[in-house]
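The complex is shown incomplete by one protein chain, all other protein chains being positioned as in the whole.
Read from first to last, the chains carry the letters A and B; within each, the first residue is number 1.
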Amino acid sequence: MKVELYLNQKKQVFDVLPGEYLLDTLRRYDILSVKRGCEQTSCGVCSVLLDSDMIPSCSVLTVRLQGRHITTVEGIEEEATKIAFYFGQEGADQCGFCNPAMALAVYSLKRKNPHATDQEIKEYLVGNLCRCTGYQSQHLAIKRYLEDPS
Amino acid sequence: MKVASVKHSSVDGLGLMLGRPAYTADLMAKNSLIVKVLRSPHAFAKIVSIDTSNAQQMTGVECILTAKDFKRFAYTRAGQGYPEPSPHDKFVFDEYVRYVGDEVCAVACVDEATALEALKAIKVEYQVLEPVLDFEAAINHSSIIHPEPEIHEMFPIGFEPKKNIAASYQMHVGDVEKTLTSSDVVVDEVFYTHAQAHSMMEPHSVNTRLDYMNRLVMYSSTQTPFHVRRILSQVLTFPLSKIRVIKPRVGGGFGGKQAIHGEIICSAVTLITKKPATLTYTRKEVFESSYSRHPMRLSIKLGATKEGVLKAIDCHILSDTGAYGEHALTVFMVAGSKVLPLYNKVDSVRFHGEVVYTNHTPAGAFRGYGAIQGNFALESAIDILCKKLDVDPIEFRMKNMIKEGETSPIFSIMGEGTEGTAMNMDTCKLPFCVQKGKELIDWTKTYPNKSVSQDIKEGVGMAIAMQGSGIPYIDMGAATIKLNDDGFFNLLVGATEIGQGSDTVLSQIAAEALETDLSNVIVYSSDSDLTPFDPGAYASSTTYVSGNAVYLAALSMKKRLITEAALALRCEEELIRYDGIGFTNTNTNEQITLKQLSNRLFYNHDQKQLMITESYVGHKSPPPFMAGFVRVQVDTSTGEVRVVDYVSVVDCGTTINPMLARGQVEGAIIQGIGMTLYEEATYSSQGRLHQNDFLSYHIPTRKELPHLTTVFADSYEESGPYGAKSVGEIGIDTPPAAIANAIYNACGIRLTTLPFTPEKVLQAIHSLKEKLR
Partner (left out) sequence: MKINEYLRVKTVEEAYHQMIQDPIDSYLIAGGAWTKLTIKEVQTLIDLQDVVKNHIEIKGHMVHLGAMTSLEQIAHSTLLDHHALVILKRAASIVMAPGVRNLATIGGSVMGKYAFSDIIPALLALHAILVFHKRGNVWLQDFLQEPKKDPDILLEVLLPIVPGVGYFHAMKKTALDFSIISVAIVKTNQRNTMVIGSRPGIANRCLQAEQLLNEADIIDEPFLEEVANKACSEVDFGTNVRASGEYRKQIAKVYVLRGLKEVYGL
């Protein structure tokens, strides 16, 4: 089946089987920032933005997204570079496997709730698991990014 | 120092954040065959027959591999140096399956859907055998898990497969029984630890292809690329010279990627079909079919005088290695060798036990590597002893623990499966760690507890720990530094970056020694064709062992540069002053920049390539030390435990990159807290692992995150690069005991079986109430 959607603002046609999940479609089309961690809706490393909402791409059938907007980290490179800067400053990046999805999550948090409290940051990102960092350094980096006026 | 010992962002974080292809699965060849493994539904069974005929006929099935396709060769997947201290008890495929998830056969197909269909089409007839599911009943069980005659040990490790014993060991100093009998106070306790899962975010992944010269080129998410190459060559009888193993970025390992996982099967597919192939574990396979931490029963006896002097430690351990003996002996020994020396002033000490086979998911290397289990038992027992003696647990430790300049006989007796190496503690800042931690947690204000509300009690607890820095006289790391035109360097290391930041830290060491900027050092790691050897990322060895190799290589390079500069500036080498940017002939003040010198060496005069390789083998394994302090709140009506604060004060020598070092400690602390409170592995009566996904296996989320404080002691280890010891593992050791002690202090219950689920906590609270009634 042909599905037309806006990937990172660009209209693109994807040829998919009706049962294919978005994660598989994206990786098949070389969008490799979207990682495969569990394929069970429970780790968050496959997160993308659907319109402005974060969703686990491993759990959404691509056919259902006809005409919708999908954003991956490739589409927010400038913001992600800023986020990476703050992560680097706090030593919040270790293996990096959780990071592209984390960047998207943090980016969308800033758009939805730029003045998020500590608790709100944790609530918003709770589904983005990270086994390496212990979260505290990420938390500090995220706070500094939220405070970044630019 | 300007590059080492300063906070520096990782050299690779940006590209990874931007999602650039970097991990194994990102780098597979297009149109790779998809390899899937058929796994055993039984905990223990003999395969009577495998009928692959239906699957063979399906379109899209390119290759089916069964035991018949491999020479019968017993090996170990452990991923250790050679000869391994782990028994050679594994065949690629065998006629027995020994745990739910064990490998039966494999298919390689044009796509995943076909592969899954093909697996379904394969008919296997099993003769189900009685499994061994209780590790305490494994020895001399009527079921023998490894009856096959070909399996063997590489050197004596106490291997007795007929009794279901994978390894055993015993050592003693002095006469423990005697010291215990003459002790004023004796503690005798038994502790149980469980099979924690590594839960790295990237599942195990491998892909293979034949290059145009018919060499097998593999990308693998491994911690031990060079061991993988060696073992692969042995098992497939394929020449070592025709294998290239590349370790790209690895999405976390923690020991879980030290062993061989899909590499052999995937390679076999490529060698047979000549096509590229890929095998990525599902999350379920990661849980069920890779490996976990060794569950243990630790029986500890302590003897002390009534004045509070520890006299004897007696430790017996029964360890469950699961179906295969990967790291069986060594993890078990580390539970003694990197724990018992903490109290080095005892008159006698004994350490002994067995590592048994069961029909569980195998156990293997995991950050902490036995030390966390041993630490839980010993440091809990010490607090129990202090209670009995009615002495302050901090004072007791200050009096009895190991200090700088001291040693322990255990260092020379116990090594990694062999004899150890005697050493003095040239750096040991434990007293500082304990004092500082006590201050930072505000111990005196809370100890032992205070009430937060009618139901909630707050308590503080602590534990001390040690680890090692590499395996002396065994593991060798090497580094190559290459000068380029324009004056920048390539740093080629075998050392395996798996997220711990070794590419950054090793670059910093090189830059420091070369007196240049970090951006002038381009690091490339772990490619068996291009980089020098390294054992891999394990045993807390990278900063210390590989770091020393980098340091030596950088110094040699600097020396060579000075030689060349002297030639260029026509003077004696002694007259050359080097400042990182250029060279000065101090007699004439004539100068040449590094950039000019290198361009000259490449294109103009005395043309040559400067490239230097140095290697390093440790002569000791200086332990990092730490004190962990924790504040917990216990809801005494529900049994829920919340960690509020965790203070870590660490002596890891110089922190080459204080920020990354902190990251190692913080990450490890949270993993340790996860093991202590949330992560649980249980088996059904049929031997099926209950928790085989993130919906049932709960690693901590950021909502469980306590406030973490991490402080480093001022410490300089002479033998380490720029004074560094290791920091990768030490952080994980203290949480189980510190939290157990804090819960005891909060509400008087002593928990001895991990993890401390709310249910267990509440049960203990109820039994205590019963007892007090």
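We adopt the following convention: contacts are C-beta pairs under 8 Å (C-beta built on N, C-alpha and C of every residue); 3 or more make two chains touch, one makes a residue touch a chain.
What you see is a predicted model, and the numbers here were worked out from it, not measured in a lab.
Engineer: Considering the entire complex, write down the shown chains that touch the omitted one.
Structural biologist: A, B
Engineer: For the chain not shown, which residue from A:T25, A:S47, A:T71 or A:Q138 touches it across the whole complex?
Structural biologist: Selected residue, touching the omitted chain: A:S47.
Engineer: Touching the left-out chain: which of B:A422, B:I581 or B:L695?
Structural biologist: Only one listed residue reaches the unshown chain, and that is B:L695.
Engineer: With respect to the chain omitted from the figure, which of A:C58, A:A80, A:C98 or A:A141 is a touching residue?
Structural biologist: A:C58
Engineer: Which parts of chain A face the unshown chain closely enough to count as touching?
Structural biologist: 1, 17-19, 21, 40-42, 44, 47, 50, 53-56, 58-61, 63-64, 66, 123-129
Engineer: Name every residue on chain B in touch with the hidden partner chain.
Structural biologist: Per the touch rule, chain B residues meeting the hidden chain are 113, 637-640, 677-678, 682, 690-691, 694-696, 698-701, 703-704, 757-759, 762-763.
Just so we're on the same page, only the chains that are shown with their structure count from here on.
Engineer: Applying the document's contact rule, which stretches of chain B touch chain A when the two form their complex?
Structural biologist: Those residues of chain B that touch chain A are 7, 9-10, 12-14, 16-23, 25-26, 198-203, 249-254, 280, 282-283, 498-501, 657, 659-660, 662-663, 666-671, 693-695, 699-703, 705, 707-708.
Engineer: Name, in rising order, each residue of chain A that touches chain B in their complex.
Structural biologist: Chain A residues touching chain B: 32-40, 42-43, 45, 72-74, 77, 80-81, 83-85, 87-100, 102-103, 122-123, 125-127, 129-139.
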